[in-house]
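One chain of protein is taken out of this complex; the other chains stay put.
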Amino acid sequence: MSSFALIVTTSPTDNKTYTALTFAQQLLADGHSIIGIFFYQDGVLNANQYVQAPSDEVNLYQAWSTFQKQSATPLHLCITAGERRGLTDSNEVAFSHNIDDHFTISGLGELVVLTCKADKVIQL
Amino acid sequence: MTILHIVRSSAFNDNKLELCLSIVTEHDSIFLIDDGVYNIAHPSLLKLLDRIEVFALTEHTNARALNIDNKKIRTADLSAFVALTDNAEKTITWQ
Amino acid sequence: MAITFNNQQIDTDKEGYLLNINDWSAELAPVIAAADNINLTEDHWQVVHFVRNFYLEYKTSPAIRALIKALKAEFGEEKANSRYLYRLFPKGPAKQATKIAGLPKPARCI
Partner (left out) sequence: MMSDQVKKYAIVNTSATFNKFNAKEALDAALILASYEMPVALYFIGDGVYQAQKQQNAESIGAKDFIATFKALGFYDIEDIYISADCLSQRQLATEFAFTDAKLVSKEEFAVRLNQADVILTF
């Protein structure tokens, strides 16, 4: 069994992101471990707690959040990539904190750490 | 020295498959997922089937109503995909 | 946020970084430095000018390791080590020297 690090760069409106989620679930089901998932580029948008979907569609933001709750897999977010795309952890009046609590606010340094430690790195 | 090339887009739309094929070696394998599964009918891929091992993700071909008649293209489910990423020395994602 | 300087308002972010690098002048630098409790000496100026020129040429503020390597090429070993730089800029040369040089705040994740 191996330890994996995943990198997700696609948004919650892209079905490729669902592929990444099911891949992560399958890894765990097959007995592998995931030391962390790093969300970069448009992938950071998955952390926006204001993402909504009609009730008969998959809400990827919620799906990641549930996945984190069930598996305790760290979901890291590049805050610089996030701020460019309207995500904020600021508590100033002008902003409204919109990053879901199940995501860990990180930087690219975490990408280095995760990819360096893991046996396998998969970009999805 | 094996690389698993994960191809996620259709070569009928962009050149990612072509880039992959320009550097793929005979020790490598190609795994088609997402819109990459449409490449099962692309001439550039068909040309290489005798030399390179090619897989397509069953869940994604089924979702897109694709039937694989070509015996040289192997089908694999998500769990088999996971196993292949684990066996490969490294992966490269073309998306 | 803003600094008042020569009867002019110069816009900064909340940490005191200039919003427009062209607002910078050698006269303004000591004012920015004073806000960080730094009294600019010749040694400070050397680094401040260096990071500003680095930015103007390469359009990025050097991270600490790159700064040290670049300084080494210009000024030699004794002025290009992190202990020396931290003595001049206690809160970190990449953060403080760039601020005094009027450069944009380095990205948060860096």
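Miscellaneous remarks
In order of appearance the chains are A, B and C, and numbering begins at 1 in each one.
The rule is short, and it goes like this: a residue touches a chain if its C-beta (ideal position, glycine included) is under 8 Å from a C-beta of that chain, and two chains touch if they have at least 3 such contacts.
The structure displayed is predicted, hence computed values, not measured ones.
For the omitted chain, the shown partners it touches in the full complex are A, B, C. Among B:Ser10, B:Asn39, B:Thr61 or B:Gln95, only B:Gln95 touches the chain left out of the display.
Residue in contact with the omitted chain (choice from C:Ile21, C:Leu40 or C:Ala107): C:Ala107. Among A:Thr22, A:Gln41 or A:Asn98, the one in contact with the hidden chain is A:Gln41.
The missing chain lies against subunit C, touching residues 54, 57-60, 62-67, 69-70, 107, 109-110. Within the entire complex, the positions of subunit B that touch the omitted partner chain are 1, 3, 15-16, 18-19, 22-25, 90-95.
Think of the hidden chain as still there; on subunit A it touches residues 7, 40-41, 80-81, 84, 107-109, 111-113, 115-117, 121, 123.
The definition used in the following text is that only the chains that are shown with their structure count from here on.
With centres taken as mean Cα positions, subunit C sits 35 Å from subunit A.
In terms of their C-alpha centroids, the spacing between subunit A and subunit B amounts to 25 Å. Centre-to-centre, using mean CA coordinates, subunit B is 50 Å away from subunit C. Of all residues in subunit C, none touches two or more other chains. Subunit C contributes residues 107-110 to its touches with subunit A in the complex. Chain contact summary for the complex, subunit B toward subunit A: residues 6, 8, 33-34, 59-60, 78-79, 81-83, 85-86, 88, 90-91, 93, 95.
Per the touch definition, subunit A reaches subunit B in the complex via residues 2, 4, 9-10, 15-16, 19, 22-23, 26-27, 29-30, 32, 120-124.
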